[in-house]
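Every protein chain but one is kept in place in this view of the complex.
On to subunit A.
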Amino acid sequence: MNAKFMKRTIAAVAAVGALATGMGTAQAEDVKVGFVYVGPIGDHGWSYRHDIGRQAIEAELGDAASTSYVESVPEGADAERVIRQMAQTGHNLIFTTSFGYMNPTEKVAKQFPNVKFEHATGYKRADNLSTYAARFYEGRYVAGVIAGKMTKSNIVGYVGSFPIPEVVRGINSFMMGAWSVNPDVKVKIVWANTWYDPGKEGDAAKALIDQGADIMVQHTDSPAPLQVAENRGVLGFGQASDMIKFAPKAQLTAIVDNWDKYYVERAKAVADGTWTSIDTWGGIDSGMVDMAPYTNMPDDVKALAEATEAKISSGEFHPFTGPIYDQAGELRVKEGEVADDGMLLGMDWYIKGIDAELPK
């Protein structure tokens, strides 16, 4: 009887002790961050920049954080398994970095309420699911201003990925920038129907240059279109990362995705327990959109580009300032007003003056 009682007491004390130490470790719990990439980390574009952000977490948080990633995850049935495997292997913060991961991320987030999820470029949120994206259209407006000044043939070649609002918004913003300094600019658009396929992207660029384009813009992730521009002796813009080493004579600037600061902040928030579900859409001012150094252009164009960047960053100027008409001539944004985020996020129409049909 006594012995039994003693045993029980010892067991109880041990249990309490274990609980206490358990709680202790829970508080000092390390952050384990997982990333799901749609492309290879060597794409030198979208996935590459997210991976730079991942490395920033490791550099900044040191031993307090560990990270891992899976690259080239198809946006189909596989995504859900990969995200779930991350949640199951002890990751407490998971970034899924492509629009196509939205539904699987939402599904897994429901099943793992204690794990924090962050989905890039989507619109579904939950208590443990944040969304984040960057206002790349701000950078595209600056690029448009440069293109308007630099083009001689007045034809800009644009390699698009998919005709989704993100890309359409970029084309509109770019052209408004170009027309602000040169109303004669025309744009020719080729849809590559891929985010990453250097062969297809390069072919699209060649076709555009053959049609007279002397400025190459891309909304796909590999450096291929810019490399084609370099080889053919025309100018162009880098995408997602500074691609100057691929095109030292052709790159005017690049619209750089900079996730470093955001990723580090969010990882720290998990570490100190202050993480909450938020929706972030950061522009040049937030540091999420960076402009690579302005190169291969005269000083006056450079000064103009810098001034435009500064005006957008300070909030003095919004690229989508009215009056804005669509192709049908309908007034979408009134004079003196700016497009609201809802309109920007769902943009499926070209502005007046773009001589192309949006694939429907």
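Just a few scattered comments:
In the analysis below, contacts are C-beta pairs under 8 Å (C-beta built on N, C-alpha and C of every residue); 3 or more make two chains touch, one makes a residue touch a chain; residues count from 1.
Keep in mind that, in the parts below, contacts and distances are computed from a predicted model.
Of the candidates "Electron transfer flavoprotein subunit beta/FixA family protein", "TonB-dependent receptor", "Probable glycine dehydrogenase (decarboxylating) subunit 1" or "Sugar ABC transporter permease", the chain left out of this view carries the UniProt protein name "Sugar ABC transporter permease".
Interface note: of A:48, A:69, A:158 or A:196, the residue touching the hidden chain in the full complex is A:69.
One of A:103, A:280 or A:321 touches the chain omitted from the figure, and that residue is A:103.
Interface with the hidden chain, as seen from subunit A, comprises residues 34, 40-41, 68-78, 80-82, 85-86, 88-89, 99-100, 103, 123, 162-165, 193, 345-348, 359-360.
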